[in-house]
Structure formats: C-alpha cells, structure tokens
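Complex shown without one protein chain; remaining protein chains in place.
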Amino acid sequence: MLPASPAIEAAGVSRTFGRRRAVDDVTLSVPAGDCLALFGPNGAGKTTLLRLIAGLLAPSTGTVRVGGRPLRDDADARAQVGLISHQSMLYRALTARENVEFAARLYGVADPRAAAVRALDDMRVLDRADTPVRALSRGLQQRVSIARAIVHAPGVVLLDEPYTGLDAAGGAALTGMLQSLRAARAALLLVTHNVDEGLAVASHAAVMLAGRIVRMADCATLDARTFREEYRALVVNGDGLPTGAPLGLSA
Amino acid sequence: MTTIPVSNGTSNSGSSGRSNGTPAPAAPRAVFDWFSAVAALGVVGIYIRAIYFTPIERLQGAAQKIYYLHVPAALAAYIAISITALMSIVYLWLHDERADRLAEAGAEVGLVFLTVVLTSGPLWGHRIWGAWWAWWDMRLTLTLFLWFIVAAYLIVRGGVEEAAMRGRYSAVLAILAALLIPFIHLSVYLFQARLHPMPVVLKPGEPSLPPEMLTTFLLAFAAFALLCIAFIRARYRVGLLRDLAAELAA
Partner (left out) sequence: MTGRRTPGVVAAAWLIARKDLAIEFRTRTAFLSALVFAVLALCIFYFTWDQSVVPPADRAPGVLWVVLAFSGLLGLQRSFGVEEHDRGIDALLVSPISREAIYVGKAIGNLVFLFAIQLVAIPALAIFYNLPFGRPLLAVGGIVLLATIGIVAVGTLFSAMAVNTRLAELLLPMLSLPFFVPILMTAAQATTLVFAGRPPAEVWPSLKILIAFDIVFLVACTLAFPYTLEE
C-alpha cells in the first residue's frame, strides 16, 4: 500500500498584501494522526498561514495541499477540512442545533440531524441546542463553533486560538475532541499562543515569527520547560535570531 | 531525534515584496510633456479655425459652433472609456497593475469629457430648442447615464483600500457596465420612440456638410482624440508616481 501523502502540506508558501509580506516562504507538513502546534506572537502571520492552508487566501508563491490535493479548486479536498477561527462563523439568529445542522448539510453528511446532535454532545453543549446563538455566552458560542467545524468528521482540522473563551470544562471537552480526532487519524494544525494548551495535544511544535517558521521540533523529544523559556525569549525580544542562524530543532 | 524539515528560503524579507513579481517601474524623469503641448496647441488651433475661419450655419447661427466642442468631446469620452473597459479585461486576465492604472486614468479622463458633453449639450439645446434638456436626444441621455456609471466606478475605487481587491472590483464593474450600455440604449430608444416620435431636428454636422465645416469637424475630432490620449498619459503618470510614493513610504 502506498504511503499516504501528508495530510497537510505547504511548500514555499508566501503571501504579500501590497507591500507587506505576511507569510514568508513557509514549508511544513503534517501527516495524518499528527498535530502541529504553531506558536508565535501577534502579527507573526499564523492566522494568514492558516487561511492560506484553508484555501480562503491564495498564496502569492508556493503551493498548499490537503490530502495531496490543492484546496482552492478541489471541492472533494475541501470536504475533508474543518476550520475553527477567531470568529465563530455562526448565525446569531439561529439556534445552536440549526447552525450545526446547516454545516452538516453543507458537507453532505448522511444524517445531518444525528450528526449535529453528536457534535453538540461531544462539546457538552447539547442541553443548549435550541437556544439562539446570540443568547449564548462567548464560551458556549465557541463550543458550538467547534461542533460546527467537526460535524462532518473532517480528516484535517485547522484551529486558530480555539481555547479562547473556553472555561475548564470547555477546554477539557476540546482537548478530548482533538485527541479522539488524532486517534481517528485526522491531521491537526493548531495555532495558539498558549504553550501549555498547545503542547498538551501536539505531536510537533513550531514557532512562527515575522512570517517565517523559526523553530520546529518533535514534542516527544522536547523539554517543555526549555521550550517555554526559549519561546518567551523569542517572543519578548522580538527577533532574537541572528540572520543566517541554523534552523532546526530545539531540544 | 526526529524532526520535520524546515526550509530556509532565499531571504527576501525587508524588501518591498511586490506581490506579483513585476519589477518596480523606474520613476519617470521630469520631462517636458511634448505630447500634451502639441495636443493643447491642436485644440487652440481648432478653436481659432472654428470661430474665425468656418462659415456660420444658416439655420442656427453662431450657436451651432458649440457642436465643434460637444461632438468631439463625446468621441474623446468614448475613447477614454473604451480604454477603461479594455484594460479591465486585461487586468482580470493578466493581473498586471499597469492595466489597472490605465483603466483608472481612462475613467477619470472619460468623466471629464462626459461632463463637457453634458454641459455643452444643454447650452446649445437651450439656444436651439428653448429647452434645457432633450430626453429624446439619444446621445445626451446615454451620456448622462454613462456619467453616473463612471462616477460609480471612481467611487468604488475610492472605497476599497486594498489594491488587488480594488483592481478586481473596478474591473468587474467596468465589464458589467459595458454589458449595460446596449440595454440602456435599447430602453431609452423604446421609451422615446413611443412617447416622443424622433423629431426631425436638423442635427448640424450630419448629412451634406459644406466642405469647410466637414474639415473643421474632422480636425476637431483629431484634436480631441489627441487631447484625450495626452490627458490619459498624464493621469497615468500621476497614478504611477502616487503608487511609487506609497511603496517607498511603507
């Protein structure tokens, strides 16, 4: 059996907005079953990179592939992706259930009602399923948004600061959800600036600074405390890296 | 220790990072604009000829001479707007910012000439028909709607900050507007054909023109076409300098 191509692949991806280079020559790959946590300060380009991988933006150079296929023009490839971003992408006037069912139908899920119930239950928000989203607290909205993103059992999940607004219970539900997704061989790309939450689910860690990936490491061999300190140093001091510094792993 | 390879691409950060890879255009040197000077002289020459050396039309008197301004201005407007429409298609196809800049120049210049048509029309009309506005005059009515469309185009350009989106939106609008023109033409024709049978107005300058008038007309067309191109060139340069300045300032 041929080895499956990595679920998420970015090769030499750059994106400029007018004069500003938001993402600068990024290459990464995330095989099925792995979770890459992408850390970085505000403005590092993490969200832009995520949007590029999700197909919402076209790269200025380079290619982005999901399951071996470019996303933008391939509907089947897009059907494998779930996106969780800063914004909830929900419709406030509709109930939680209606929002998640709508998403299920959009992806052609076989039994949208049942799938929606399952997703809401997994995120522990089923008891509020028939409340309009605008009446839900920010944390509960976030849970519904996550349920919406995974209702179609995606093989690739892209998450942008998903723990924002979640309380302990919500955070635990999300972590459990991500772990079961990984167990089901989904590939995850998790953007966050919370090192602890990121390392709790990730198999690999990367740091992004000023549009470039400056650190990449395997979590199995990572010392969390060292990583946390190095990360703080990088972020707090800006670009603590001399140009031409060898890139690779921190251990 | 397993790692995921990270490539360190050729460093280009810190440079201006032009998104579509075109080389930065060279800043134009400050040079005397011969083209515009010649065009301006041409227009002056035409007016001298029109006012002093062309016979006065029998039916309408001296007022008829405004037509040497009105009709050539319409031609200039159509040239400018056609450039905008054409460059819009080119831009959507090639994503070349020069096409977008040229489209913008064409639209502004076109608006100016359209305004000339719309102001000279009523001035003449009031003299000849006693009415300020002639809805049955197809060209005038069409020009009015064109004016609104070009104004909308320029306002859209003003309302979008990101350059690539601005180019795309303007191009889409220009192409849709090009599709719209025949429909406006058709509906205005239908409107006035039923309610105002086309008046037998001897539009001066149409059939059987004495040769001096015809020559003046043709020369006026040429002069205005030249002026239109001159304006577009100048406006393009303004746009280019503006874009370069913005790039340097960033």
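Here the chain labels run A and B in written order, and each chain numbers its own residues starting at 1.
Methods note: contacts are C-beta pairs under 8 Å (C-beta built on N, C-alpha and C of every residue); 3 or more make two chains touch, one makes a residue touch a chain.
Everything numeric here is computed off the predicted structure, so don't read it as measured data.
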item: Among A:R21, A:R148, A:R182 or A:R212, the residue in touch with the chain that has been omitted; value: A:R148
item: Residue numbers in subunit B that touch the chain omitted from display; value: 92, 145, 148-149, 151-152, 155-156, 159-161, 164-165, 168-169, 171-173, 175-177, 179-180, 183-184, 186-188, 190-191, 194
item: Touch list for subunit A against the chain that is not drawn; value: 54-58, 75-76, 78-81, 83, 85, 87-94, 98, 102-103, 105-110, 132, 148, 152-153, 155
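One rule holds in what follows: only the chains that are shown with their structure count from here on.
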item: Separation of subunit A from subunit B, taking each centre as the mean of its C-alpha atoms, in whole Å; value: 48
item: List of subunit A residues in touch with subunit B within their complex; value: 12, 16-21, 24-25, 27-29, 36, 60, 204, 206, 210-213, 216-218, 220-221, 243, 247-249, 251
item: Complex contact set, residues of subunit B against subunit A; value: 1-13, 16-20, 162-164, 246-247, 250
